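For reference, the structure discussed in these notes is given below.
Of the protein chains in this complex, all but one are displayed in their positions.
Take a look at chain A:
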Amino acid sequence: PVFPWFGLDIGGTLVKLVYFEPKDITAEEEEEEVENLKSIRKYLTSNVAYGSTGIRDVHLELKDLTLCGRKGNLHFIRFPTHDMPAFIQMGSEKHFSSLHTTLCATGGGAYKFEQDFRTMGDLQLCKLDELDCLIKGVLYIDSVGFNGHSECYYFENPTDAERCQKLPFNLENPYPLLLVNIGSGVSILAVYSKENYKRVTGTSLGGGTFFGLCCLLTGCSTFEEALEMASHGDSTKVDKLVRDIYGGDYERFGLPGWAVASSFGNMMSKEKRESVSKEDLAKATLITITNNIGSIARMCALNE
């Protein structure tokens, strides 16, 4: 396909953009390259931030990749979905449509903004199904690896802070697998082969819930800020633990004292509401959402 190579995932909260920067451009090609294309490449690769909200995740960049017979780097850029109009406006200003490239897009926004792309940017989107793209993406990224490392990893001894460590996971024989995609909301897919998969269920308690609740509870304004706060908080002040109710473990059900019995359960009390910090609240929100996703995912794995 003709350059530039883009892939766009327009989610409920964030737009994810991947850009392939060819590194094997011949002198001949360079000569033929139109000014627009050059300027786009330059703009994207020489910056790490775009406008006030666009960010390039430099640490994720995949180097020296071969894609469709070309060598180059894969860049990962993101910006909030509510800036989509500005993004389309920019595409229009840079005369993106004159490049005659096909803009492949997925995610709900591919449908929601299709009309805007056409009218404002004179661009025809190639809409692709979200779940198809997701599985293709997982399999591809694992196949190329992460700059020599394994893309897929897991945590060993996750409940033991001392011994917990991140270890690579081999995805050579992946099927069947459960794919839990946590965006604003959560979709859970059971994947039996490259082509054979189904959406098992989903939950509305996802990244958007974490971020949304954190904004309301702490007044933070970015996802990073929310995560940063969470990393400094103590959720046990906010949550009611098993030991808060039973004084220790609840042996009848094999529940350890440290398990959360009621998320935000301590917040029923006025005194305790007044004694918790924003960080504690952010941490509790994170724990609530992640535990819940874990629980549903486990049940789906068992049922499937």
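As a working rule, a residue touches a chain if its C-beta (ideal position, glycine included) is under 8 Å from a C-beta of that chain, and two chains touch if they have at least 3 such contacts; residues count from 1.
Simple rule for what comes next: contacts and distances are computed from a predicted model.
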{"item": "Among \"Golgin subfamily A member 7\", \"4'-phosphopantetheine phosphatase\", \"Proteasome subunit beta\" or \"Myotubularin-related protein 12\", UniProt-listed name of the chain not shown", "value": "\"4'-phosphopantetheine phosphatase\""}
{"item": "Of A:23, A:63, A:112 or A:232, the one touching the omitted chain in the full complex", "value": "A:112"}
{"item": "Residue ranges of chain A at the interface with the undisplayed chain", "value": "11-13, 107-109, 111-113, 129, 131, 183-185, 199, 201, 203-209, 211-213, 215-217, 219-221, 223, 238-240, 245, 247, 252-254, 259-268, 270, 273, 281, 288, 291-292, 295-296, 299-300, 302-303"}
